Structures are given as C-alpha cells and as structure tokens.
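The complex is shown incomplete by one protein chain, all other protein chains being positioned as in the whole.
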Amino acid sequence: MNIKLLYFARLKETLKFSTEDLELAENEQWTVLKLKALLAKRGDTWAQMLMGKLKVRAAINHELVDDNAAISDGDEIAFFPPVTGG
Amino acid sequence: MNIKLLYFARLKETLKFSTEDLELAENEQWTVLKLKALLAKRGDTWAQMLMGKLKVRAAINHELVDDNAAISDGDEIAFFPPVTGG
Amino acid sequence: MTAKLMTVRVQLEDFDTGHEISQLRAARKDIGAVVSFVGQVRDMNVGDHVSELTLEHYQGMTEKALEAIVAQAKSRWDIVDALVIHRIGTLKPLDQIVLVAVSSAHRGEAFHACEFVMDYLKTDAPFWKKEMLQSGESRWVEAKDSDDTARERWT
Partner (left out) sequence: MTAKLMTVRVQLEDFDTGHEISQLRAARKDIGAVVSFVGQVRDMNVGDHVSELTLEHYQGMTEKALEAIVAQAKSRWDIVDALVIHRIGTLKPLDQIVLVAVSSAHRGEAFHACEFVMDYLKTDAPFWKKEMLQSGESRWVEAKDSDDTARERWT
C-alpha cells in the first residue's frame, strides 16, 4: 500500500526531508510504531529523530494519533516534535 | 459630632435626598446600624429603604463596611443598593 | 524592570479597545500576553427589551474601589499592568460599558487577573444601572446572586 509522509520542524530540518511517498508491504498490519521502526533503520539520525529521547508526535490524515494507530492505504502520515504555537 | 450622608440609586430616588449633613449626639457610640435605625424613624419610606427587605450597603469614607462599623466625627457615610456595574 | 503601572478611568466618553490593548502590549518587550474583557449593553434583560441604560456611580469611591481591586490582582498574580475603563451616563444596546485589560509575561496570570478584576468590580465598585424599557417603563437593575458566587470563588 502507498502512504504519504510529512516531516516538520526539527525533524524536517535534521532528516532533510519535508515529504516523501512510501510503499509498505501489503500483507502486514501497519501501525505508527511499526512505521517508525522501519524508518529508524535508515540510519542513526533517523533512529534518533523517531525512536530517540526527543518526543515525537504523529498525525494520520490531520488527526493527532498515538503509536498504536493503524495505517491504511492512501493515508497522509506526519511526524513532528511537540507543538509550540500560540 | 457631624457627619455627611450620601444616598445613591434607588435610595436617592425614593428618599429624594442625594446628600445631607447631620449632627449626631456626642456622648454615644455610633455604628452604621444605629444610624440606620435613627434615620428609619423619619417615616415609613425611610424605614423601608434602610431597614426593610431590600438589601442596603454602606460605605464609610469610600470603604465598604458592615452594620457594626463605628462612625467618627467628620465621616462621609453612604447608603446604596448592592452595586450593578460592569 | 520598570515600576508597575495602573490605570483606572471612569468616563462618559466611549473608549477605543484596540488602542488600549496596543498601548498595554507595546509597553514592555517582556510582555507575552494581554487578556481583555469588554462588556457591552444587551438589548434584553430578564425577558424585557431594553432601549437604554443609565449608569450612576459614587464619584471618589469608585476610583478608590477600582484601584484597590487592581492592586489586589497585582499582589496575587505576576502581571505587568492592568487597565480598567468604566463608562457612566446614558448608553444604548451595543455600546461598550467596561474594559478590563491585563498584560503579563505568560497567559495564565493575565487570564486569572482579568477575570478576578471583573468579578470584584461586579460586587465592589459603586455603579448602579437603571434601564429604560421599550415599554416606556424604567427600573433599577437588580444585583445578581451569581455575581456574589463568582466573587466567592477567589476567597
């Protein structure tokens, strides 16, 4: 299945990615946590940003979700640090 | 001793007084309650306004006080309904 | 750190809320928040249509009472400045009655202090409203128990 990934703020800057399209194996149940683990295998920087000490938040289709949220085909998934607006 | 009396809002309108100077017997201890009782003797309207069912507030020299507050020579004493500003 | 300011105004004239908030904001660069309350005349009260409102006050005591309320807010919360403007005289529906604005470094303090000042103003500042109804009748506005309750929360 195909998903769209977005990165913001510190993650975007450090990973040097703001957006990418990604294909995930069809026959598996994908969650946010599983996706993070997959991306963390790309290298130390990815592991630090997504599975390290700094908190990372995720949204699926513009809704804040936790690590157990299920991912579906066509989803837009965003990773970002805790927000600091206002 | 001499005091100055002020009336506001419903009291001013009903008693048809906004201000008056009053002389009180020197040899007594005057409190707000005692002053109200004295004024109430002026007639039914006064009794209703100062000792009746409608709440009345008092201030001495611009400070809200209760019925037990002591009155001194030269005080400015005001009677008025509960406030309704804002 | 400059001294804390404090302004209380009782006036017949209308006021410019945006200008007052801007003045508070621009006063110091360590201000991060301005919370303000604007009260206006409603066209209905206790079920009746109101055509105008006349505000009477106790000159001399009013200013002292408002300053005491603001001083108490400043002693309770870490705020930079506070402004209270209250109108007197005859007003119509949609006219502004009162502005309370509070500046502070962080938002929590400004929210609490602003609401505190309004709650105390409602029970302690000597203003009285008389309303003229569309029926032609006029009456003094009655104080609300809910205002006493609101004030009690802070004690």
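A, B and C are the chain letters, set down in written order, and residue numbers restart from 1 in every chain.
The rule is simple: a residue touches a chain if its C-beta (ideal position, glycine included) is under 8 Å from a C-beta of that chain, and two chains touch if they have at least 3 such contacts.
In this text the structure is predicted, and so the values were computed from the model without any measurement.
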When the whole complex is taken into account, which chains on show are touched by the absent chain?
A, C
Option touching the unshown chain, where A:1, A:24, A:37 or A:59 are the choices
A:59
Could you please point out the chain A residues that touch the chain left off the display?
6, 8-10, 55, 59, 62-64, 78, 80-86
Going by the touch rule given at the top, which residues of chain C touch the chain that is not shown?
16-19, 21-22, 25-26, 29-44, 93-94, 96, 105, 107-108, 110-111, 114-115, 118, 150
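Here is the rule we use: only the chains that are shown with their structure count from here on.
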Relative to chain C, largest Cα-centroid distance belongs to chain A
Centroid distance [mean C-alpha coordinates] between chain C and chain B, Å:
27
Can you work out the whole-Å distance between the CA centroids of chain A and chain C?
48
Enumerate the residues of chain C that touch no fewer than two other chains.
none
